[in-house]
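Taking it in order: structure first as structure tokens, then the write-up.
The complex appears here without one of its protein chains, the remainder shown in place.
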Amino acid sequence: MSLFYLLAVILIASAIFTITQKSPVYSVVGLLVNFLALAALYFTLNAEFLGVIQIVIYSGAILMLFVFVIALLSSGVGPFRAGPNRLPRIAAPALLTTLVAFGFLIFGIAQRPFGPLPPHRPTSFLGNVGDPNVFGSVGDFGVALFTVQLLPFEVTAFILMVAVIGVVLIAGDAVPQPTLGRHRPQKRAAEREPILKAPAP
Amino acid sequence: MSVDVTNYIALSAVMFFIGVAGVIVRRNPLIVLMAIELMFNAANLALVAFARVWVNNAGHIFVFLVVTVAAAEAAIGLAIVVAVFRRAENVDVDEVAGLHG
Amino acid sequence: MSGLLLAVWLLPFAGALAIWALGPQLRRGAGWIGSATVLLAFVLTLVQWGAATASGGAHRALVTWIPGFTLGLLLDPLSLLWSLIITGVGGLILVYSIGYMWSDRAIARFFAYMNFFVFAMLTLVLSDNLVGLLVGWGLVGLASYFLIGFWFDRPSAVEAARKAFVINVVGDVGIMFAVFALYKATGSITFAGIFSQRDALSGGLLFMICGALFVGCAAKSAQVPLQTWLPDAMEGPTPVSALIHAATMVTAGVYLIARFAPLWNASPPARELVGVVGAVTALLGAILGIAQWDIKRILAYSTMSQIGYMIMGVGIGAYQAGVLHFFTHAFFKAGLFLTAGLLIHELHDEQDVRKMGGLSRRMPFAFYAMLAGTLAIIGFPGFSGYFSKDAVVYAMLEHGQPALYAVGALTAAITAYYMFRMLFLTFFGPYRGELEDAELGILPDRRAHRDEHMPPVHPAELTRPAVPVHGHAPAWLMNLPVAILALFAVIAGYVAIGGATSPWWRFFGGLFGAAPAVAASTVAFSESLSTLLVSALVAIGIIVAFVRYGSPAAQLASVERIRAESLGRPAIFAHAFYFDDAIDALVVRPARSVGTFIARFVDPHVLDGGVRDVAWGAGALGVIFRALQTGLVRSYALTILVGTACFIAYFALIGSAR
Partner (left out) sequence: MIFALIIAPIVAGVLLVLVPRSAEAFAKWFGVALATIVFIIVALEPHASDESLRWLSRPFVANFHVGLGGIGYWIVLLLALSTACALAVTRVPRQRDFVAQMLVLLGAMTGLFVARDLLLFALFWDLMLIPVFLTLIAWSPTRSTATAWRYLVYNLVGGLALLLATAAYGVVQGTTDVLAANPSMLAPISPAWAFWIFLGFAFAFLIKTPVWPLHTWMPLTYADLPAPMVAVVSAVQSKAGLYGFIVVTSVLLPGPMHGAAPAMFVLGLIALVYGALAALVQDDAKRVVAYSSLSHLGLIVLAIFSFNPIALGGAVVYIVAHGLFSAGLFIVLGEVERREDTRLLSRLGGLGARNPKLAGGLTILALATLGLPGLCGFAGEILILTGVYRAGFVWPAVVALIPIIIAAAYMLRVLQGLMNGPEVADVPQRRDMTPLEMLALAPLVIAIVLLGVNPGPVAASSRALTSAATALANVQTQSQSGIAYCKQALLDQRRNAMERAQRYLASLPRDVNGRPIVPTAQPATIGSVQEPSCLRYPDVMAAAVKATAK
């Protein structure tokens, strides 16, 4: 009980920390804390495999990617340069709408409380599939993944492959650099070609 | 040790909206991407909680899928950031307004 | 025997196809092929006399379009008579044409058209049903279009051809209405089927059907107010005028009414209508005949007038008399036209009677032929027209129409006047061909070309001779047919001697049924008295013509008189009672202005404009919504958030409401 609230506080605090930091490196640290706390929360929900995955993939792989990119972009250039803020007054309406939506969501959830979690005690990591007592174990998850849910699993492979190709295309050397015009000034709005010409009356 | 599932869902909602606020308010694309990751994780938390309620591991499979998508999204998103940085030298989502009508 | 019937029908067509296919190689041979096929068809028709006059006639089925639309051929006394005239008189005219068209470059085309015309006319009269008749009706109109526009580089001929065709289509449309009205009412399109179901037709519907059929007759037979094409149709070569616009095609309306006699018998208002229109046409044609100078136009108006007699006869219910007038008219009018052709040929395409005169010494044969024709047409006692016209006119009394009788008798007098006027002007007095136009009061041709799209005429085109060089055809080629026709113009009427017991009446038997006639006791005076009266009127007409044009004194003063008459011709005659102008103002020009309005305004600006406005509206909306498309990711994110919030609110609220 108290574990949940502890983790909840950590989660919220780290999330707020993440989005409020000026430097992305601090944000990454906040996010790391957030992910670890979330992994712990997964364990409390009997999602053992997912808890491990959360640590390995999110905290390990994805956050490292962020760190790499931060290092790549800021090396020798100094801090990130920001352009002019084109939407200086967006913060107030954005926060207001967020709060309203959040309020409605909480209101909706509160209408129908789910009640306490059903009792559940896993006995072993490798039980019989379909046995409610092994729910959430690695074995349960693995059998489901390779039998009933095989197609989604294969789709994930496809998604990752597409993503790899996409990354190579976008960030790789396949893009001819000079044509993107490093120093080409951006046209102002008025100078740009309209995409849809207004028909002659 | 019996926590009401509603609390998990509420926690997920809080995290989600923190992510939303981050996406809208921040201009650094890296932090925007991180905020998106927050939103993913909020959704994951809700899914895991529901799976636990219904004792149905389809929710777990779904989280697995979301993790994959998040990884792919992060990779592509960061690649875009790199490509944009090469072009504009500024790292600011407001600079990327080529879809202006 | 039915194979023979098919042969009669298709022989002229085979001739036309052969001439068309072999074309220019044939040259004058085309004429011989054409004449031979038509005359052979004449012989084959004669062979079938027995079968045709037997009960029911000779019949042959052809094709079935859909169940109920069965087309076939039928040879009964009525179609036998018409077939004989078409192939017989037509064959004579074809022989004559070989001489007339001797040197024309397009002689093969001419004979292909002529044979096609004979085929079309046979289709019309041999058909055993209304649709086949309509097919023939249309094909005849087409042949007439081809032949009127034979010299297709003359704008006037082109326009005349178009006018004839369009007016004929008006007639076709009338008959089409009759087809579907009759099909609905009787479930059949064959004559036998229609007549057997005649009782299914009630008064109003019957009158409408008869009226629709009569629209066809009026267009084809040049009845008021659809007569305007006939005078213009004289643009064709003269044999064409003889064959089509005198002897055969224009009498198709008479055939149609005679064919549908059972319907007319049952509909008194239709009889009244047709009789009145026929009488008006007869009178109008005769009046206009007075004021013409072109010899072919005089004959054209006389044709119109004589067909008015026929229509009056068959329309009022005196079928035998009306058809008899067709029979005699075929000979004398063909003879008159062919004789006129002889004159025109001799005078190198001069058609204006003002530039003729004194030809009786130069062309005695033509004079006697013309005299025979003239005496026949005016109904001079003893000549063929006497018998037929008299029968028609007296039938008016028998059927209780004294007013029509008066008109018929008056028209006979006028006919006598203008025919003799033509005869005197042409054959008597001095020859005026060498005089200047102005001296005779001849004004430049003022017939306007109304179609603005027709290119302007080059002066060179007008002066180019239509028939380039006259060769030397043997004289008998043209004279023999004229002689035969003149002979028949004299004797053809004798078949009707004896009234209702004559061979003529017996020939038709009960084909026409009986139109109710007025009892003999109520007729004001007897037939012989009527004959005397009409003959007296004719004599008055001749005398007036003689005094004005034929007496020695008048012959001496002819040039002055002609000039005075030419210049003083009332405008109403020059414009033929303004029928052309009325049709132009009431139909043609409104249609064209509406069409222009549609093409220039409604289509591009209203309809298309409406669609373009929709497209423009979409574009304008796009311009407005473009402003929302800032390109800034964060604003899009905010928009998505607002949408999400709305969804959340909706589901939260309905969740709480439940």
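We just call them A, B and C in the order they show up, numbering each chain from 1.
Following the convention adopted for this analysis, contacts are C-beta pairs under 8 Å (C-beta built on N, C-alpha and C of every residue); 3 or more make two chains touch, one makes a residue touch a chain.
Given the structure is predicted, the values throughout are model-derived calculations rather than measurements.
Asker: Counting the whole assembly, list the visible chains that the omitted chain makes contact with.
Answerer: Visible chains that the missing one touches: C.
Asker: Determine which one of C:L4, C:L22 or C:V170 touches the chain that has been left out.
Answerer: Counting the whole complex, the residue in contact with the absent chain is C:V170.
Asker: Can you work out which residue in C:L11, C:A30, C:M101 or C:L134 touches the chain that's missing from view?
Answerer: Of these options, the touching residue for the absent chain is C:L134.
Asker: Extract the touching residues of chain C with respect to the undisplayed chain.
Answerer: 63-66, 68-69, 123, 131, 134-139, 142, 149, 152-155, 158, 161-162, 165-166, 169-170, 172-173, 176-177, 179-181, 183-184, 451, 453-455, 457-458, 461, 591-592, 594-596, 598-599, 603-604, 607-608, 610-611, 615
Throughout what follows, only the chains that are shown with their structure count from here on.
Asker: Mind checking the centre-to-centre distance between chain B and chain C? Centres are C-alpha means, answer in whole Å.
Answerer: Distance between chain centres: 91 Å.
Asker: Can you work out the whole-Å distance between the CA centroids of chain A and chain B?
Answerer: Their C-alpha centroids are separated by 3 Å.
Asker: Can you list every residue of chain B that touches 2 or more other chains, as numbers and ranges?
Answerer: In chain B, residues 20, 24-25, 27, 94, 97, 100-101 touch at least two other chains, as defined above.
Asker: What are the residues of chain A that contact at least two other chains?
Answerer: 86-87, 90, 94, 98, 101, 105
Asker: Report the residues of chain C in contact with chain A in the complex, numbered from low to high.
Answerer: The contact residues of chain C facing chain A are 612, 615-616, 619-620, 622-623, 626, 630, 632, 634-635, 638, 641-642, 644-645, 648-649, 651-653, 655-656.
Asker: Once bound in the complex, which stretches of chain A touch chain B?
Answerer: 1, 4, 8, 11-12, 15-16, 18-19, 21, 24, 27-28, 31, 34-35, 38, 41-42, 44-47, 49-50, 53-54, 57-58, 61-62, 65-66, 69-70, 72-73, 77, 80-87, 90-91, 94-95, 98-99, 101-102, 105-106, 109-110, 113-120, 132, 135-136, 140-141, 144-145, 149, 152-153, 155-156, 159-160, 162-164, 166-167, 170-171, 175, 177, 180-182, 189, 192, 195
Asker: In the complex formed with chain A, which residues of chain B make contact?
Answerer: Where chain B meets chain A, its residues are 1-11, 13-15, 17-22, 24-28, 30-31, 33-35, 37-38, 41, 44-45, 48-49, 51-53, 55, 57-58, 60-61, 63-65, 67-76, 78-83, 85-87, 89-92, 94-95, 97, 100-101.
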